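Just one protein chain is left out here, and the rest sit where they should.
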Amino acid sequence: MATTPAKNAVPMERLWSENEESRGVSEPSLVVDVDGFEGPLDLLLALARTQKVDLSRISVLALVEQYIAFIEQARRMRLELAADYLVMAAWLAYLKSKLLIPKLPGDQGESGEEMAAVLQFRLKRLEAMRDAAARLVNRNRLGRDVFARGMPETVIVEKHNEYTATLYDLLTAYAAQRQRQAVSTVQIAKRGVWSLKQAREVLTRLVGDVQDWTALDHFLIRWMTTPEQRVTAIASSFAASLEMVREGLLEVRQDSAFAPIYMRGRQTETRRNREPADE
Amino acid sequence: MSDSSAKIIPFEIEGEEASSAFPFDMAEAVRMAEAILFASAEPVSEKALAARLPEGVDVRAVVLEVQRQYERRGVNLVRVADAWAFRTAGDLAFLMSRDAVQQKKLSRAALEVLAIIAYHQPVTRAEIEEIRGVETSKGTLDTLMETGWIRMRGRRRTPGRPVTYGTTDAFLDHFGLEEIRDLPGIDELKGAGLLSPRMPANFSIPQPPADPDVLTDDEDPLDDLDLEDLGLLTPRAVDD
Partner (left out) sequence: MSDSSAKIIPFEIEGEEASSAFPFDMAEAVRMAEAILFASAEPVSEKALAARLPEGVDVRAVVLEVQRQYERRGVNLVRVADAWAFRTAGDLAFLMSRDAVQQKKLSRAALEVLAIIAYHQPVTRAEIEEIRGVETSKGTLDTLMETGWIRMRGRRRTPGRPVTYGTTDAFLDHFGLEEIRDLPGIDELKGAGLLSPRMPANFSIPQPPADPDVLTDDEDPLDDLDLEDLGLLTPRAVDD
């Protein structure tokens, strides 16, 4: 893509330029690729650079037209545009009308020229910060260009307290733990479905307690917090109980269709032959 | 020690006249060797030095020159097996050992409790446990008391009159906060990416009090009897 990094004065660190390359403005055909841009201002700055003049000398009107053309093409191609881009397009269209129609006497509000100046200020300020970032990362940096003593011989204790922690540590710990708690609370509150695994855990825990035939419902009543969970709890535990029967951990019995289902823990050898379980 | 009254010999490289003793690249090689030896995490062998110095440099001569220049300075170049390293001059070793207290990092649990006390103060131990969902070991609170960042501030006017905890000025000082209300709120924690943007609607973070030194309406001050109870007034045999 044809964006030439305009700031040739500053040698760019690699990561900087590689991002730059993947961004998508080329002239004159305007190949659209919004993905490479960090928002509408970034796109405007890239478009401004295609004018190949200092930012203070760009034609704002031409820039507005470039931007609007870019957005329109993106929409023709049915690219999803973030709302920011559309808001900027609307503002620029408004700016364009202001620039084209001379200010009437008694007209309130900013003139087109004032609005254009604000836009130029913002572009210039953003570009200044980009240049600053590039100059910053290309300084001699500790651990890359200059080095500290490799074999420090002592710990210089500057403060009296033995313990150390940063505000960032503190906030991270707090946010993480509150979040953890909040999320686990929510899961319990919202749990609408008993998983097979949960049902199986419940049954496994109960099987040891039960010597006599007991209705399945009876187990579950103790575990159900809301009537809404009844159905899912019964369904899941029934499925789980069948699985456990197959594994020989449980015996179940139902006297007739729709009758209560009874179950008990698998009996010992001596009692086993008395009441074989129905399938 | 008596000998140390001799003035420090200025580095020779500084003097115009001194630099004439060596060809330019010798002086430069000394600078390079100095930097390499300084930055290395372990003693540097002459072979390793040779690999990094310009070709044709007499490494042994360079090292000996560095050693000579540092002979009477606060650090010396010493030989360790067949390698070289800078070390504090022997007579200054006392500077290194003095209060070389190892700084300890707070455990995750301690950080959590500290943060809860900061945000939720005044807060009782039971409330801390409710927020964290786990029991707080006595050691954690002891550690935090030891830091000087938290304090017992009063007693809650509820059955059992539990002790309430809060932060100290030392806490603000250590964490670079002007006041306790400078702790970031929910929006800022989200904005900084520390908190998920999709927290449940009822999730909230308390705003710490404007003046943490003022007791709230449901707090009683700690009195002498309390302090005694808490083992703060009269040292009692505590089994821990």
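Quick notes
Chains: A and B, in written order; residue numbering restarts at 1 for each.
Throughout what follows, a contact is a pair of C-beta atoms (placed from the backbone, for glycine too) under 8 Å apart; a residue touches a chain by one contact, two chains touch by 3 or more.
For clarity, every value in this text was computed on a predicted model and none was experimentally measured.
Considering the whole complex, the residue from B:R52, B:K105 or B:K138 that touches the absent chain is B:R52. Only one residue from A:K52, A:R149, A:R180 or A:K197 touches the chain missing from this view: A:R149. Of the listed residues A:R122, A:R180 or A:K197, the one in contact with the hidden chain in the full complex is A:R122. In the full complex, chain B touches the hidden chain at residues 1, 4-5, 7-8, 10-11, 13-14, 30-36, 38-40, 52, 73-75, 86, 88-89, 92, 94-96, 98, 176-178, 181-182, 184-185, 188, 190-194, 197.
Mapped onto chain A, contacts with the missing chain fall at residues 15-16, 19, 38-42, 53, 55-57, 59-60, 84, 88, 113, 116-118, 120-122, 124-126, 128-133, 135-137, 139-150, 152-158, 166-168, 171.
Following the convention adopted for this analysis, only the chains that are shown with their structure count from here on.
Centre-to-centre separation between chain A and chain B, using Cα means, comes to 33 Å.
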